[in-house]
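Before I ask anything, let me first share the structure, which is written out below as C-alpha cells.
Of the protein chains in this complex, all but one are displayed in their positions.
What follows is subunit A.
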C-alpha cells in the first residue's frame, strides 16, 4: 500500500461537470475525463469511499468534506475530490444529493483501477458487486502523497475532514 512520501499512480477519472440545470433534469451531463497529470502543480485533497450512497460515507464522511470545502480551500487545497469505483453518472448524482454544487468533485475510478495501483482497494465482488475503494483521505501535493490516512476499522476517524484540517500540509 502507498504511504506518505510516495508518488501517486498515474491515472484518469471520469466525471460529470456540475451545472445547475442538472438539478431539475432538464439536461443530461456530458462525461469528461480528468487525469492525475492535471494535478502536477496542484494541492489536492482526495477522499476515497467504498461507494456512493453507502451508509457511513453518506452520513458523515463525504458530507463533512462538502460542508468544509471552504476551509480546505482556504488552507491551500486547489481541488477537493471524492473518489469511488462507481461510474461517473452515479458519482454525479451522489454529489448533487449532497449539494456539492461542483465545489467538491465526484470522480469515478472505474473498477478502482487507479486506487488498486496504490493498494487502496478491496475485493467486494461477492458482497458489493465490484472492487471497492478503501475509506481513506489523502493530501496530494504536486503528485506526491503528503498525507495518506486509511481507515482500518468501520467508521471515520483519521480520514475525516476535521482530522485532515488539523494536520499541517
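Methods note: contacts are C-beta pairs under 8 Å (C-beta built on N, C-alpha and C of every residue); 3 or more make two chains touch, one makes a residue touch a chain; residues count from 1.
Just so it is clear, contacts and distances are computed from a predicted model.
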Can you tell which of "NADH dehydrogenase [ubiquinone] 1 alpha subcomplex subunit 13", "Protein transport protein Sec31A", "Adrenodoxin, mitochondrial" or "Thioredoxin" UniProt lists for the chain that's not drawn?
"Thioredoxin"
Check each of A:6, A:21 or A:162 against the chain that is not shown and name the one that touches it.
A:21
What residues on subunit A make contact with the chain left out of this view?
16-17, 19, 21-22, 25-30, 32
